[in-house]
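Input: one structure, supplied below.
Removed from the display is one protein chain of the complex; every other protein chain stays in position.
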Amino acid sequence: MIPKIRAIGEYGLALALMLLAWWYASGPLAVPPYLLPSPQSVGTTLWSMLQDGELLPHLLFTVQNILIGLLVGTLVGVALAYLFYKTPKLADVVEGPLVILQTAPKIALAPLVIIWFGLGVTAKIILIFSLVFFPVFAGGLAGFRNIDSRMHDLAQLLQLRRSQRFFSIDLPAALPGIFVGVKIGAVQALVGAILAEWMSGSLGLGYLMTFAAATYKTPILFGAVLLTSLLGIFLHALLNAVETLILSWNIPDA
Amino acid sequence: MIKLSGVEKIFGDGENAVVALAPVDVEIEQGAFITIVGPSGCGKSTLLRLIAELDSVSGGTIELGTTNKKRPVGFVFQDAVLLPWKTVAENIRFPLDTSGVPRSISDPKVEILIDLISLNGFENALPKQLSGGMRQRAAIARALADDPPILLMDEPFSAVDLMTRETLNDELLKIWQQTGKTILLVTHSIEEAAYLGTRVMVMSARPGRLRKTFDVDIPMPRSEDTKRDQKYLDLVHELRTMMREQGH
Partner (left out) sequence: MLIRAVVGLVGFVALWSAAIPLFGVPNHVLPSPWQVAQQLIFLFERGNLLSHIQVTLMQIVWGFLIGLVLGIIAAIIFARIPFLERVSTPLILLLQTAPKIAIAPLLLLWLGLGAAPKIVLVAIVTFFPVMTAMLSGVKYINRSYIDLAKVLKLNPWQRFWHIEFPAAIPTVFAGATVATTLAMTAVVIGELMGANKGIGFLLATGQEDADTATVIAMVILLSVIGWAFYAALDYMRARMEARYS
């Protein structure tokens, strides 16, 4: 418990230091406000937007898209990984191109997705989905393939049914691998959501950024950047918490 | 009675075929404690896997002589193979859960098994929190959970330290006497084979085959004193001489 409190204290201190540096640059150093607005002005702008009800719809839109994309991408990624794991012939044929796609910057698909699916929420979720899918698929496949062969022996000895085998052996054993993929996918999901909103539509934190940049409302731009960063940190912390909750068996005791 | 007639295992085919186990004929009476000893590559683990139907035979037949039980054998692997995401109690209960036994019946059974293998107090521990010996105890309990008449053990104690190994040997004998299971235990320790078995099967390599069977005429229960018993020492000597002749 003590180390935890200390860690929170250290993070708080780091945040405070960054805030201080920001304040110093915008105040005493007098960097022009259109390049660097003061922390106070960003704070008041965010607060008044929140009170006017202007901020929440943007924030919720981004969060909603990320969560849906993350969920669907994870489900489909795991399902397909299992299919590939169970049908090695399929894997033989399709895995070659997939290896190349693995290193391709999938974010480049954003324009194509926008052309195909329009400026609305569908295109955004599809883009996020396709960004989440790949790392989860790769992590899941590695997870399934690394299962200790004697666990298969055990399943055979106990003559487990297909579903018993999946839910009580294959899935939990592959979960650490899947989780590696989900964590990468979550970062990608945020990137995809912001970029898609930046490029099209009129909702979301990404839209707020491009709107603010185009109209030289720098405090709003900074506020949106700040919220996006916080969202990323929050998502990361959330997944870490879920990981310690469901994967504690996989973390060696210190 | 387990009856193996002409059981053999060949991996690969044509020119690449490797005989893992040359035809074996053997009969094992119910309630026997058979130890199988031999060098690496003698097919002792293969034999066990064939009896468990983890691999299929290339020839011959295996009769287990049991009533039509869904799972006639319990199996203990070399290093436990507990499911790391389940607690000790959940691991032991796993065979019961997966055959639809309600908790009202399985829970008391698990309690008895925990007693039997002396893991009281560790019911809710995860495998990572246990020592190697404790993990192996839990694995034995899991193999016994749905009460199979036959227990197959593939070098069950080779990963634990010597002191623990001796304790586990004595406990296994106790369990065997209490439950009356037919046990087949593979080991490469000659002393362990002689100490535990009512019958010792010696196997040799290239190709893997059954070389000779010894009946062990040492009364149960066995203890530290057994290890000074002339019959035990003679048997160990004979087994060792035989293994030496094979060039090991």
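Think of it as A and B in the order they're written, each chain with its own count starting at 1.
Here is the rule we use: contacts are C-beta pairs under 8 Å (C-beta built on N, C-alpha and C of every residue); 3 or more make two chains touch, one makes a residue touch a chain.
Computed from a predicted model, the values in this text were never measured in an experiment.
Though it is not drawn, the left-out chain touches A in the full complex.
Checked against the full complex, the candidates A:122, A:229 or A:244 give a single residue touching the omitted chain, namely A:229. Take subunit A: the residues that touch the chain left off the picture are 7, 10-11, 13-15, 17-18, 35, 92-97, 99-101, 103-112, 114-116, 187, 190-191, 194-195, 198-199, 209-210, 213, 218, 221-222, 224-225, 228-233, 236-237.
To be clear about the criterion, only the chains that are shown with their structure count from here on.
Centre-to-centre spacing of subunit A and subunit B amounts to 48 Å, using the average Cα coordinate of each chain.
For subunit B in complex with subunit A, the residues that touch the partner chain are 49, 52-54, 70-71, 73, 75, 77, 81, 83-86, 94-95, 97-99, 126-129. Partner subunit B is touched in their complex by these residues of subunit A: 148, 150-151, 153-154, 156-160, 164, 168-169, 172-173, 175, 248-250, 252-253.
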